[in-house]
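Missing here is one protein chain; the remaining ones are kept as they sit in the complex.
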Amino acid sequence: MSEEVKVGIVGASGYTGAELMRLLWGHPGALVGVFTANKYAGKSVGSLYPSLGPYYEGSYTEYDPAALEGCDIVFLGLPHGKSMKVAPELLEMGLKVIDMSADFRLGGMEEYELWYGISHECPELLTEAAYGLPEIYRTEIAGARLVANPGCYPTATLLGLFPAARGGLINGTVVVDAKSGVSGAGRGLTLQTHFPQVADGMAPYAVSGHRHLPEVRGGLAGLAQDPEPKVVFTPHLAPMNRGILCTIYVPLADDAEPSEVRGVYESAYAGEEFVHLLEEGCYPDTKSVQGGNDCHVALEFPGSDMLIVMTVIDNLVKGASGQAVQNMNILCGLPEGTGLAGPAVFP
Amino acid sequence: MSEEVKVGIVGASGYTGAELMRLLWGHPGALVGVFTANKYAGKSVGSLYPSLGPYYEGSYTEYDPAALEGCDIVFLGLPHGKSMKVAPELLEMGLKVIDMSADFRLGGMEEYELWYGISHECPELLTEAAYGLPEIYRTEIAGARLVANPGCYPTATLLGLFPAARGGLINGTVVVDAKSGVSGAGRGLTLQTHFPQVADGMAPYAVSGHRHLPEVRGGLAGLAQDPEPKVVFTPHLAPMNRGILCTIYVPLADDAEPSEVRGVYESAYAGEEFVHLLEEGCYPDTKSVQGGNDCHVALEFPGSDMLIVMTVIDNLVKGASGQAVQNMNILCGLPEGTGLAGPAVFP
Amino acid sequence: MSEEVKVGIVGASGYTGAELMRLLWGHPGALVGVFTANKYAGKSVGSLYPSLGPYYEGSYTEYDPAALEGCDIVFLGLPHGKSMKVAPELLEMGLKVIDMSADFRLGGMEEYELWYGISHECPELLTEAAYGLPEIYRTEIAGARLVANPGCYPTATLLGLFPAARGGLINGTVVVDAKSGVSGAGRGLTLQTHFPQVADGMAPYAVSGHRHLPEVRGGLAGLAQDPEPKVVFTPHLAPMNRGILCTIYVPLADDAEPSEVRGVYESAYAGEEFVHLLEEGCYPDTKSVQGGNDCHVALEFPGSDMLIVMTVIDNLVKGASGQAVQNMNILCGLPEGTGLAGPAVFP
Partner (left out) sequence: MSEEVKVGIVGASGYTGAELMRLLWGHPGALVGVFTANKYAGKSVGSLYPSLGPYYEGSYTEYDPAALEGCDIVFLGLPHGKSMKVAPELLEMGLKVIDMSADFRLGGMEEYELWYGISHECPELLTEAAYGLPEIYRTEIAGARLVANPGCYPTATLLGLFPAARGGLINGTVVVDAKSGVSGAGRGLTLQTHFPQVADGMAPYAVSGHRHLPEVRGGLAGLAQDPEPKVVFTPHLAPMNRGILCTIYVPLADDAEPSEVRGVYESAYAGEEFVHLLEEGCYPDTKSVQGGNDCHVALEFPGSDMLIVMTVIDNLVKGASGQAVQNMNILCGLPEGTGLAGPAVFP
């Protein structure tokens, strides 16, 4: 294809960077030309990721804006706080930028500084950036220069809540009980992700306040036209590599009938390539979306005016790099599912 | 010890039976004299459980009441519906019986028949049986002939809720989001517990109604003096051998202050040998109770008048066989923790 | 593509059938038109494999040769002993057949009957079938009507041994210590594959004689021109979904220098798209080939005239369905890696 999208990845050595490289290798309309990793500059891709070795012959390079000149689009796989140092100069060069960190996700500077503990250096970009959840903000993304790729938990949560929120069905405090695989914590070493501490066990964490909470709340605020939506969010670490399962408890508006609620969801998801509402009585499984960009959703009505929404995604695909590619497709005018569609790896 | 308790186990070949044999081997005041398993009669214990092989030389026998004559106490490790066929004759022989099935757990016959789909054959024993959750019903257990050992989920849930329920702190629908290890499903083969279907993944199940829900609801009804407590209970299967983690969302009565709620919990657990309230900011981990009879509990207050109670137990120990031994100790006048106290196996 | 290969899958409900459907969905030159599963006829694909649900709308059908008339090629995902009942009639219809069972793998009828305990019903096909290990038998496969797709263990073993065997480097008993993920045992329920029996543990099995041993020995006999190669083969079950790791201990001919042996391997693998020799000091990891068709190989020389060959594959891809697609590509004159190339899913 003569019009192949030329891609740069800044911060390519983490799990989301590696996942981008995996997905883009199979993308028929994109080519990864640059992949930087200051810490591993000069090291071959295969030495960090043997799975990528046979498919990427080069080595990681040090970040250098000049090297990105020929690119059409740049993904940032940097840690929080680093993206905002790099994004402005790349945008000035005329590049489109998809940032996978949290730097441009939150609507306001104050909130960013509260949750991330550092000053935001380009508040105007914070306002400008499109929030890259295509199922909700497709139009905004299409016209953006800068896309803030959502967090994994907010993706799984908002995909499960947006039909109810838009439909005005939520009446009270929403409880999001989320279970994540360990790759969601990244490649950095911590005691919490040391195999013997986590394998064959389960635990909650960050119960007093996780950084994805304001992102979820912000998303809901826009959807439900409620400036102060009440959300309780409890993340758990599950002994698995990939996957997020959100079990979401939604107090329903009084007169909402199950069949009506189900109808609202069916309409909301109609035409969505990656979001699938399961049949009644079926519940989603993280294994069934592993390695794929799909999101499976199920609904249950246990009585007590409650709706339970269950959603699963692969945190590294639909929860990170797959969604980033989906955003790239939108930005570049390609069919949204290009290079992404296909069954997950099961079992 | 001349006064050693003589124990029979009827239905000893399942995981709870094997766990009983493990725990009772190390019990200084009890001796397992009979272990039946009709399906495996004549087979050595070691052929089913190599871990027990060096410690139990005999073979499983077929169930025969006469062989249990010399026993002081009999544990029933039978499937639901079988215990009620056996319990009456054992009680008539003057034996004390601890039933680990669901046959005597629910307060009423109608409810039993609704959830288990079979008629109850001895409704009078259903009424007589003590519910074997020592932290709540210690006195009733001490005077009983027949103890209904609680289900694993109800144990983890009620241990986390009884202080709040007794204290009148609950104001609304309680959401119990429970995550269980796979051994909770027993030794029987199912697709759901086939390794490739469950390993490295997570899924909810029985969301439309799990048999432990009425047990939880019944327990709460008594504690909160509310005949119709509202409870939503969602079990999940986690890719781990042992352990239950319950994350419980409790809407608080309006004027309940966090410090006050914490005080209620501290008082309720004071003096309990196996229930431990973790310090603020610490959250429980199923790994830290694996193989032990401990229950760890943490509290968190995320705002929105909500209390989050997190509890962990080992489903086979405090959630089944360990609790059964605790009940045996009470029935036999032994110190309650005999043969049970000691650190879990971590990692 | 007007020349799209039309594919039928007979016995599509097992793990290898599902994996074929996953791989062929993404294959640009093939279309799965028929998928049979007598046990699940009428059931939707999504009800067995939610991962495939959004990609295959139809239902499994009952086996009926007439329905396969329009196909170019048929894969058999049937159990051992069933394929030989079906293959003759399909071949007579002029279809090409790739059998994923063991029915046509062994060279001789006596050996088949010895290891599988049943009479072989079409010994002439046993002789005719090409052994579908493309790296060794590419030419034979290209001209065949019937391909016997190799077992997972023999694939991992023979890919690691063929350079040494052909090069006359083996001098004594080869020890193959193999570790397999649990999906290799299939979707059928057994105690050995029940999650609590296998998770978080390891064990050898079938040490006294596994059915893949004669397949390995037969393969080696041809390669090494030694009618009675000495092989000891010990399979182990590892607590993982996918992957085979073979650690192979090869007594070297006296005068074989490490650099020379490495050279033999480099030459043998040169030009192979899916077999990759790792750099010195690097060892292969099953995770790095998960979901992909790659085989990673490493060599080590611990002294004592010994060569250690370490190989990893994904048992469901290169060890089964991926290799079957590779064979299909050869049979149909497509580039061998069509629909197969691409990085594995890591982590």
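Letters are used for the chains, namely A, B and C, taken in the order the chains are written, and counting of residues starts over at 1 for each.
In the analysis below, a residue touches a chain if its C-beta (ideal position, glycine included) is under 8 Å from a C-beta of that chain, and two chains touch if they have at least 3 such contacts.
These figures come from a predicted structure and were not determined experimentally.
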item: Contact with the hidden chain (one of C:42, C:94, C:227 or C:302); value: C:302
item: Of A:149, A:241, A:311 or A:326, the one touching the omitted chain in the full complex; value: A:241
item: Residue, one of B:54, B:143, B:227 or B:271, that touches the chain absent here; value: B:54
item: Residue among C:54, C:132, C:160 or C:196 touching the omitted chain; value: C:196
item: Hidden partner chain, touching residue among B:199, B:246 or B:331; value: B:199
item: Missing-partner contacts on subunit A, residue numbers; value: 15, 181-183, 187, 189-191, 193-196, 198-200, 239-241
item: In subunit B, positions touching the absent partner; value: 15, 18, 21-22, 25-26, 47, 49-55, 183, 199-200, 241-242, 276, 278, 282, 284-285, 287-292, 294, 296, 341-347
item: On subunit C, residues whose C-beta touches the chain left out of the figure; value: 173, 175, 177, 179, 196-205, 207-209, 230, 232-234, 236, 238-243, 245, 247, 249, 251, 281, 283-288, 290, 298, 300, 302-304, 306, 308, 310, 312, 347
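In this section, only the chains that are shown with their structure count from here on.
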item: Most distant chain from subunit A by Cα centroid; value: B
item: Separation of subunit A from subunit C, taking each centre as the mean of its C-alpha atoms, in whole Å; value: 36
item: Multi-chain contact residues (two or more partners), subunit B; value: 196, 198-200, 239-241
